[in-house]
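The other protein chains are all here in position, but one chain of the complex has been omitted.
Labels run A and B following the written order; every chain starts at residue 1.
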Amino acid sequence: MDVRGGSGVNRIAKRPVKTLFYVAAVLGIFLSTCSPANALPAFARKYGMPCSSCHEAWPKLSPFGQQFKDNGYQMGNDRDAPIFQQPAYWPVTFRITPIWHRESNDKTQVDGSNGVGGNEATVTTHGFDWSGLDFHTAGTLANNYSFYVLPSSDNTAAFHFESVWARIDNIGGSSWINVKLGKFELDNLLSEKRILTLTNVSGVYTNYHFQPVGEAYKFGIGDNQVGVEWMGHSKNDRTRISASLLSSSDGQPSVPNSRAYNGYFAASQAFEVGSLGLQRVGGFAYIGQAPTYFQFTNGGPTAGLPGTGIGNKGFQRYGLIGMWYVKKFDITTIFFHSHDSAYLGTNTPSGGPLNPTGALPTGAQAPTWNGGLFESHYNFNPQLILINRYELVRMSQQALSTNPGNLGNADVLTFGARYYPFISSRAGFAYHGEYAIIWQKGVSPVTATNQTTSSLLFGFDFAF
Amino acid sequence: MSKKHVVLAGAVMLAASAVALAGPAGGTVSGKVTYEGTPAKMKPIDMSKEPSCQKMYTTPPTVETVVTGSGNSLQDVVVYISAGAPDDAAPSTAAVFTQKGCRYIPHILAFQVNQEIKIVNEDQTSHNIHPLPKVNREWNKSQPPGTPPISEKYDKAEFIPVKCNVHPWMHGNFAVLKNSHYAITGDGGAFSLGNLPPGKYTVTAWQESYGDQSQEVTISGSETKTVNFVFKAKPY
Partner (left out) sequence: MRRLQITKIVLILAIGIAVPFAGFGQQMESHIGNLTGHSEAGRQLYYRYCWGCHGARGNGDGENAPYLNILPRNFVIGAFKCRSTPTGTLPLDSDLFSTLKRGINFTNMPNWSALTDQQRADLVAFIKTFSPRWKTEKPGDAIQVPAEPALSVASIKHGSELFQKLECWKCHGQEGRGDGPSASTLTDSNDQPIRPYNFTSDNRSKCGKTNQDLYKIFMTGLDGTPMPSFADVIKPEDAWDLVHFLRTLQYNNKSPELALWLSTKEGAEIVNAKKVQNTYTGSGVKP
């Protein structure tokens, strides 16, 4: 499983416990399924609107909800400041998901019957479980000062900060100037925090976290990043544009890596097509760089002093997105193009004591790959949504020329349905059912052959 | 002074109904509306925010939601035939509703569906006339001093509270009725509904605070039947 963040657990996990979680994952004890998502009855309570106003199907936003978010969690009708709330109002929302799930992996590394390691077997597990807890607090501090703080736990109640930011909205009375500072989700039109699927396979978008086989530096465009964002939008939110300057830490606290900065740019335009609905097209680009070795170490050549990473090498993620509506049916299409430096792809220091000449291994080349995403929904009514997603990733250049050309190629297919038995302005509840399967080329742990992982999940997803 | 005015207005109303009812002789339902118990004391109105009206009164007038008279009689009760009589065409004369001294005269204006009403401002201040119907359409018009009367009609039967938002104490009622057989009790609580052809009728008395009561009555020939209503007073 070289798909980074292939499970919700991995993404939440902090580095020191990552290995542990890998072991857990291999054992088939897939723990968390719920990716932290923004569905805030706190807002519904504040404005007295049903979930369905802002969410086509929570947590997925409707255009109205997107406008509300882009406007700094404000309606703009002079009732946004917290002073209009009862003093006891506290903008807080919890979300958690009790489930039953079944996980199956056809090439799990196991010991053989004679106790000898290095075998592969199909391992299937199932049982009752629950997700981590999201503790959303968000809203306005005053008119045009919005905030969002999200402590999020895994299902052992180990908390981390998923989001921590404040935003100054509508600076100078212009909807084109909004500045956000902190840890936040990138301005992705297809928000991973609002993903409608929850399984270990499809709780995140594969394309948002894919990295070539062999690469150790971890980055996902779906991960919340730390930095500052300027965002502008037309009043009716048809035009959206943003640019962010981010620390090259993939959202980790305490600047663990380097002093490098990354940039993210996104723009989109929506247009009305008669009775079909609102269509949107856009593009995004993440221009990043990451250190390949540490300037200072303390305790040996691999014990880098946090924040002193140097020898930055570049990586890029580009995408084109379209969100197409035909009345109750909609499909989101994304084309991804990604490119990493050969140093990152092969985990090679570009200098320093371990590799003073900065030489690359034989056959090293910059890994390059393309991806596609097709996510369609049929929204019968605000209470019922059917979900289908197909994602594919195709390597066009491996990190090592000796690798098979298709190594790591992935295909992910997901079917899901969510039924909301009631829609209110106080809480959200969904019956969730989902099946997801990923086929990946040549990544099995022992034989390096194709691997198939599937996940089946039923549960209650609720927020209050 | 104010009391007299109301009584006078009531008398005028009765006279008007009587005129309207002149025609082929028929039966009559007459009677008296009284209360039992202790009605709430009507509070004096503080008009200090509108000096031009305040100076018209030596002693402050009281609110008029329950107006009582001698012998436990109830005034300003609309008595009408709610069932049994056919709908009547609206008379051509307009019913007049006057704003004077920051009060409505009469306090209850009864008129028929589609009958013209004229609303007059005799005060030296702006009023807004804001009837609050539930089934008819709601409108709200400003009427500064010296402007011509407002002419309106209602096309559905309904009891409609009327208020002036500028002068919150101003409170009146429109009684929009389907036929011409109605009366508003004056001092003494007496009423008389005449010109009723033989038949079975439902007589209803409506008081704005106490609600309504109905009684069945059968008229044959030109007899006069007596129907009395007794409302239970609310002490608040």
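Please note the rule applied: a residue touches a chain if its C-beta (ideal position, glycine included) is under 8 Å from a C-beta of that chain, and two chains touch if they have at least 3 such contacts.
What you see is a predicted model, and the numbers here were worked out from it, not measured in a lab.
**Q** Just one of A:79, A:102 or A:394 touches the chain that is missing; which is it?
**A** Answering carefully, the residue with contact to the hidden chain is A:79.
**Q** Among B:30, B:68 or B:125, which residue is in touch with the absent chain?
**A** B:125
**Q** Tell me which of B:93, B:147 or B:226 is the one touching the absent chain.
**A** B:147
**Q** For chain A, which residues reach the chain that was dropped from this view?
**A** Interface with the chain not displayed, on the chain A side: 44, 47-50, 52-53, 62-64, 66-68, 75-79, 81, 83, 142-145, 235-237, 272, 274-275, 277-278, 380-384, 419, 421, 424-425.
**Q** Tell me which stretches of chain B touch the chain missing from the display.
**A** 49, 125-126, 128-130, 132, 134, 137-144, 147-148, 150, 165-168
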